[in-house]
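Note that one protein chain is taken out, while the other chains of the complex remain in position.
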Amino acid sequence: VYQSAQHVALIGLKEVTLTAAEQTGVDSMTTDEPSYVLSSRLFQPENTIIQLPHSTIGGEQFTMMAGPCSVESAEHILAMAKVAKEGGATLLRGGAYKPRTSPYSFQGMGEAGLKALRQAADATGMDVITEVMDETHVALIAQYTDVFQIGARNMQNFSLLKAVGQTNIPVALKRGLAATVDDLLNAAEYIAANGNHQIMLLERGIRTFDNQYTRNTFDLNAVPVLQKLSHYPVVVDPSHATGEWDLVTPMARAGVATGASGMMVEIHDHPEAAFSDGPQALKPATYLEMCRQIWAIDQLMRSW
Amino acid sequence: VYQSAQHVALIGLKEVTLTAAEQTGVDSMTTDEPSYVLSSRLFQPENTIIQLPHSTIGGEQFTMMAGPCSVESAEHILAMAKVAKEGGATLLRGGAYKPRTSPYSFQGMGEAGLKALRQAADATGMDVITEVMDETHVALIAQYTDVFQIGARNMQNFSLLKAVGQTNIPVALKRGLAATVDDLLNAAEYIAANGNHQIMLLERGIRTFDNQYTRNTFDLNAVPVLQKLSHYPVVVDPSHATGEWDLVTPMARAGVATGASGMMVEIHDHPEAAFSDGPQALKPATYLEMCRQIWAIDQLMRSW
Amino acid sequence: VYQSAQHVALIGLKEVTLTAAEQTGVDSMTTDEPSYVLSSRLFQPENTIIQLPHSTIGGEQFTMMAGPCSVESAEHILAMAKVAKEGGATLLRGGAYKPRTSPYSFQGMGEAGLKALRQAADATGMDVITEVMDETHVALIAQYTDVFQIGARNMQNFSLLKAVGQTNIPVALKRGLAATVDDLLNAAEYIAANGNHQIMLLERGIRTFDNQYTRNTFDLNAVPVLQKLSHYPVVVDPSHATGEWDLVTPMARAGVATGASGMMVEIHDHPEAAFSDGPQALKPATYLEMCRQIWAIDQLMRSW
Partner (left out) sequence: VYQSAQHVALIGLKEVTLTAAEQTGVDSMTTDEPSYVLSSRLFQPENTIIQLPHSTIGGEQFTMMAGPCSVESAEHILAMAKVAKEGGATLLRGGAYKPRTSPYSFQGMGEAGLKALRQAADATGMDVITEVMDETHVALIAQYTDVFQIGARNMQNFSLLKAVGQTNIPVALKRGLAATVDDLLNAAEYIAANGNHQIMLLERGIRTFDNQYTRNTFDLNAVPVLQKLSHYPVVVDPSHATGEWDLVTPMARAGVATGASGMMVEIHDHPEAAFSDGPQALKPATYLEMCRQIWAIDQLMRSW
């Protein structure tokens, strides 16, 4: 399944018996591990860099992605895009199809939301990242987005992973609430094995016993672990990882300090009236102050 | 969304203001909780009973579901069906579409597997339960199965839940690895809110720190908790909940002793050669001995 | 550290080099694993059986231990002892020194509680099991108890483990909330390595994300796992493992069905007025009905 100047990966052989002639060209063999051959540094030591019209993810520069949890109206998403841009974000986030725990919660604006999101991004010179929940939506959403986001609940929706793997649009794969690092890399492998190698990995908190004051446990250890094992850029999401707006700024600082390639953050001008996830949204002034701190830490770290 | 002789459930009202005339007919109001109105005992106190041609789930009788993890061939599934039946199973399980952590693992036989499964069940006088992973497969699988199984990884694949919710085929919903009891009931609500009320809930182990000697932690507490909150039958899966064949029998005994409505178990005549999940499969003789014990405990408990 | 007819266990050798003469007598060597040599079945295949004046733990018979969470008065503990005995319990439990999360909660009656507990047990022909929290209390409590209980929070209080290991009084070691099976067996090894081999292991629930409707997650998988790895009797505690009285009976049934050697349960005639842990205490009538079910399942299982 994989071939480079130095390595060949073969899948599905129960035993490998090399002829004398073949052995001449082989220095060493690794069997069985890791199962995520395309995602592993063993087979691609150099970093994957994702290049979008207005953004680079995985390169020298830290990348900011911001926007409201849900697209709520054309006016609102445009206003939020301007705020996001002012803070230095180059990707605009916003959900048009929302995976909600309860069927009675707001489920998103659908295609009208996609249009509004695209227009807001174009008007401000940003790229779009938005969630795809369903393989039947892939073609539609592809018309509007620069990056597909796969949500935590769908991290092992293998049909969806295969579907986005057959496009040439970059994919941001969110770690599931109970997904190990290996589970996440195997899920990424479903995308890569279908031909799409433009993948970024998002740490957004895992579920543990510690859930009284935060929605999730932010597993920042996973950032350097993933960077060691895989060449894909790693992005952090302090909004979902905490679930509380007043914890977002310190945890965003922690995220950039780990050496992540970027972050995604939720903003809203009236969090108390947000259609979803209001408690974790930053108001514009708080967001801008957070960005100031993030860019300063990023600049310091890149000066070393 | 719900109306019975005693109760009316309304969704989406921010505030409820009753006129004096309306108040006359109202004894009490409950707001906001639980969000899973259709699944809750608050709105349906009596048990849901699912009636299939050869099986009843949720009634007086304990129900056994058995079969191999994957359908491997027509001959093999028929042989396993005979073993399952001999132990007292009335549903035959077997996967034709398999959700696998790695894209390079066996992904199932597809429609040929469905046919073989249906034939084996018909030949032995059993009902079929098989997994649907993908909303685009719903119509196809509906032609072959008596019960849709939704796997743990897809418990919050809301598109899939809506799709099976629009059929009239019973659904067995497996609890996700990090799903709380409320998450599971809200996922069931997606099915019910789309019109399908024939739902059973499967406890199959959750993911915890305790994973050295077992694949998962079998959360049997969830059985009486779910029975208290919801009217849907609760079924246990000691095969996935342990991941080790020699732990299946004691944990199956524990499962029936909690008062669950049924169990699902994996069997295989040559576990070491199974296409998937061999380590947790019971050999026929072990399965039959386990069944003997299960039916004895069930009989004892029903005698009280 | 261990020698039997077939096995010798040596600790602390970095490398083992046997002379030719020594090799003659050696069939095989196992290095490094398991670290809990005295607790392992590898070195003692046969079950440990603990014999007390009125009880046997680990033998053919299931053992019931019951009583209130705290000793509250001489009258109350005697009344509870009579109820416990009536249900078939042969050990009376009750705390005189209580480990409480908050320093402002009731901390136990101390020595007066021990005396009352001993008198109640003697008056009803039962054995005493009570918690020791502190190595400085070991000598005092030894005068009153038949079994030392080590609580979950002290499972790795190594000074305490050493102290009870130097007595000849049996020890009931409760699994910690985040203790793996190996952690528990290594903690038991601290007791055994100090000379006390009369140990029983208590599964009483672990801490997981699933804590809305139950205080802990009852890890019943651990019962057969511990029985496979170790020769010590395994006892279950459905009171702490659920934290809710109405879940205790089904989970007690599950516990005996796994094949555990015994169970410990909390009872109280007025749970709402209990000094501690009232919500999980069974009222006498509920306890007696639970016992009836437990003994029936036990009898059935022993008939096989």
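Labels for the chains are A, B and C, by order of writing; each one numbers its residues from 1.
The rule is short, and it goes like this: a contact is a pair of C-beta atoms (placed from the backbone, for glycine too) under 8 Å apart; a residue touches a chain by one contact, two chains touch by 3 or more.
Bear in mind the structure is a predicted one, so any value in this text is a computation, not a measurement.
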For the chain left off this view, which of C:Y144, C:Y190, C:Y232 or C:W245 is in contact with it?
-> C:Y190
Hey, which of A:S35, A:N194, A:T258 or A:T286 is the one touching the hidden chain?
-> A:T258
Considering the complete complex, of A:A163, A:V181 or A:A281, the missing chain is touched by A:V181
Positions on chain C contacted by the hidden chain, ascending = 1, 11-12, 35-36, 99-104, 133-136, 153-154, 156-159, 176-178, 182-183, 186, 189-190, 193-194, 206-207
Going by the touch rule given at the top, which residues of chain A touch the chain that is not shown?
-> 178, 180-182, 206, 208-210, 212-214, 217-225, 228-229, 241-242, 246-247, 250-251, 253-259, 293, 296-297, 300-301, 304
Interface with the undisplayed chain - residues on chain B = 207-209, 211
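We adopt the following convention: only the chains that are shown with their structure count from here on.
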Tell me the angle, as a multiple of 5 degrees, of the rotation that maps chain A onto chain C over the C-alpha atoms.
-> 180
Busiest interface, counting C-beta pairs, is B-C
Compare the two sides of the chain B and chain C interface and say whether they are made mostly of the same residue numbers, over half shared, or of different ones.
-> same
Between the Cα centroids of chain A and chain B the separation in whole angstrom comes to 32
Centre distance in Å when chain A and chain C are each reduced to the mean of their C-alpha atoms = 47
Distance from the mean Cα position of chain C to that of chain B, given in whole angstrom | 34
Two or more partner chains touched - positions in chain C = 208-209
